[in-house]
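A quick write-up on the structure given underneath.
Our next item is chain A:
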Amino acid sequence: MASVVTRLKKKQIEQLIENGKRLDGRDLTDYREIKLEQGIIERAEGSARVLLGKTEIVVGTKIEMGEPFSDTPNEGVLTVNAELVPLASPEFEAGPPNEDSVELARIVDRGIRESKAIDTAKLCIEPGKKVFVVFVDVYVLNHDGNLIDASALAAVAALMNTKMSNYEVEDGEVKVKSGYVPLPLKDHPITVTCAKFGDKIVVDPSLEEELVMDARLTMAIDDDGDICAIQKGGAGYFTPDQVFEVAKIAKDKAKERRKKLDW
Partner candidate 1 sequence: MNEKPEKLIDKKGLRLDGRKPDELRPVKLEVGVIPNADGSAYVEQGKNKILAGVYGPREVHPKHLALQDRTVLKCRYHMAPFSVQERKSPAPSRREVELSKVIRESLEPAIFMEYYPRTMIDVFIEVLQADGGTRCAGITAAALALADAGIPMRDLVVACAAGKVDDTIVLDLMDEEDKLGTADVPVAMMPNLNAISLLQMDGKLTHEEFEKAVNLAVEGCKKIYAVQKEALKAKYVGIKEEEAEE
Partner candidate 2 sequence: MPTFFEPKQVVTPGDLLAEGEYIAGENTYVEDKKVYAARLGLVEYDNKRVSVVALKSFYVPRAGDIVIGTVVEVGFNSWTVDINAPYKAFLRPSDVLSRPFKPQKDELSQVLNAGDLIVAKIVSYDRSHDPQLTVAEPGLGKITRGQIVKVTPTKVPRIIGRKGSMISMIKEQTGCQIILGLNGVVLITGKTLEDEQLALTAINRIENESHTSGLTDRITQMLKEEKSKQEEIKE
């Protein structure tokens, strides 16, 4: 993304952070205000909308039947896709997924997959032949920084909101029964992204901060408080001490959020 931040603004952001404050008045470890809504797209099996400051993400889930992967013949399949739709930012262009949208999708996927959030064993219809495929589609509607945390949050919220048709297998055929069952979930991972400015670590970077930061480090924390996914991004680096500092911040922030959301 090629937006340019003026040199003055860059200096301003850096100096504020040196003194423990940010452009919008937040402390270094404060998140912006988060608003979460579920079930906003009735046609989807599950959906959620997250507002993280001015970053807006909508996630819809769809469930279909398909073939399992050869190395996991008795388990359902998860597929995550992310769209950085052109209306969300002057920097986004229409076209096939670029590296940013591929990375975003794979980070969200990793958090869900590695925490075993979805109980994929319960999504098996006919072992080795038919399973449920869960499609998670992340739609970025407005980009004001930290797409990762907002998308990951919306994705898990959408999964928690997802309902599947009741079914039974009769003579090798799948018959839909009445009623719905919730998608079987075992975990609710929470993702925390930090940005590095020199020797300072900042939580939940806004878009302007992202354009100035050295690098970002994202960690997904599962219900046990363990780390299940990590992704460093950006063209800078972290010292090993800073990595562990981020791990501690991620653990604390995830715990805080889990409590607030009652996950």
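The candidate set was assembled so that all candidates are chains of the complex that A comes from, given by their letters.
The rule is short, and it goes like this: a contact is a pair of C-beta atoms (placed from the backbone, for glycine too) under 8 Å apart; a residue touches a chain by one contact, two chains touch by 3 or more; residues count from 1.
Keep in mind it's a predicted model, so treat the numbers as computed, not measured.
Asker: All of 1 or 2 sit in the same complex as chain A; which one actually touches it?
Answerer: Answer for chain A among the listed options: 1.
Asker: Touching residues of chain A toward candidate 1 in the complex: what are they?
Answerer: These residues of chain A touch candidate 1: 97, 99-100, 102-103, 105-106, 110, 113-115, 215, 217, 222, 224-240, 243-244, 247-248, 251.
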